[in-house]
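Selected chains only, in their assembly positions.
Each chain gets a letter, A and B, in the order it is written, and its residues are counted from 1.
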Amino acid sequence: MSSSLPGLSSGRVEAFSDGVMAIAITLLILDVKVPIAEEGGLTRALAHQWPSYAAYAVTFLVIGIMWVNHHFLFDRVEAVTRGLLYLNLLLLMGIAFLPFPTALLAEYLREDANSHIAAAVYSATMVAIGVGFVALWWHLTRHPELLEADTDVAVAQVAMRRSMVGPVVYGATIALAFVSAPACLVVYGLMALYFMVFRVRAPAPQTSAS
Amino acid sequence: MSSSLPGLSSGRVEAFSDGVMAIAITLLILDVKVPIAEEGGLTRALAHQWPSYAAYAVTFLVIGIMWVNHHFLFDRVEAVTRGLLYLNLLLLMGIAFLPFPTALLAEYLREDANSHIAAAVYSATMVAIGVGFVALWWHLTRHPELLEADTDVAVAQVAMRRSMVGPVVYGATIALAFVSAPACLVVYGLMALYFMVFRVRAPAPQTSAS
């Protein structure tokens, strides 16, 4: 295993990243608060906080997809360099930040002006994370020596181009945020489903052996 | 290892699922709050919040059993497909949601009308999780090529039928919730013990080698 960072195998970085993503996804429930209700009013109080459940479900799927994409990337990586480690840490900083815009959106979804800001913050966070994925793939296209022996650089190039869909679509939802925050939440959910159904598949070049 | 999702071995999905379940089970204690008591009144204040301890203990056992059942399932899986991954993510979304109905039930167990709603929400969450397990086993009966080489499809069929006990019994507790919430809590605990004692055992077909 050639490696410019002794003591940091790809597997180790993956395990740490997995830990961060598993924790972030599970912490989401802490922002679904037990409502205060007077006797007989619990059904109404629970129904009232539907944005919390919607935000929980959507961000859960979103982080789940990110976890799949992250693995897809690191399983193509043979050696970890300082640059890759650095970019990955910034990516994780974005993913671990997600519980905050999720809680923000849940809190302000039914307000007027504030809902637009909250959705825009969520969208901006998603753009930042999306850029992080593009940057990681870009780094691999520039340093093909970091790739697994059976992985052609074309795989990284295709993946980089595909990963640009994220920042573009999420960037567009920043504009959408100022029209309708609930519409943004729907788009986030649809994007998660899109990645689930279309993106998570075997890439064309490669997969002969493996 | 044949796999329609390169880069996602069964072991990886298990490790991520383990992380989510370990975190969810440990977060439960955050909802057992330090009571506010005046000087000399701590014993009474601690006793007053007995539903918190009961809910903690029951849900801890419940998630513990789910962890066992989850392993039992994934140790039979050889290859991970998009469908399996998707179903597993939905299952985890349900399990990671459990701290919320647990806290809800603890908060409202001693009230009247609200206690029924809180218990019904807990039961409904358990039904959803139970359906998730049935769906995963059903997927394996329909795609026996995903199973380990030494695992007969009959194992998955038996396991699917057995896993239907969950949604049925928990579904019945939705009705029970409107009679008595504490009775529901007792049934949840008994169900956990039932799964512990009777379900977690070597299945009939298979176990020759392994």
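By definition in this document, a contact is a pair of C-beta atoms (placed from the backbone, for glycine too) under 8 Å apart; a residue touches a chain by one contact, two chains touch by 3 or more.
Predicted model, so just to flag it, every value in this text is computed and none were measured.
The complex in this file is a homo-oligomer whose displayed part has 2 chains and whose full count of copies is 4.
What we mean here is this: only the chains that are shown with their structure count from here on.
Least-squares overlay of CA atoms from subunit A onto subunit B yields a rotation of 90° to the nearest 5. Within the complex formed with subunit B, the subunit A residues making contact are 15, 18-19, 21-23, 25-30, 32, 34, 37, 39-43, 46, 56-57, 60-61, 64, 67-68, 71-72, 74-76, 196-197, 200-203, 206-207, 210. Subunit B makes touch with subunit A in their complex at residues 3-8, 12, 15-16, 19-20, 23-24, 27, 30, 82, 85-86, 89, 92-93, 96-97, 99-100, 103-104, 107-108, 111-114, 117-118, 121.
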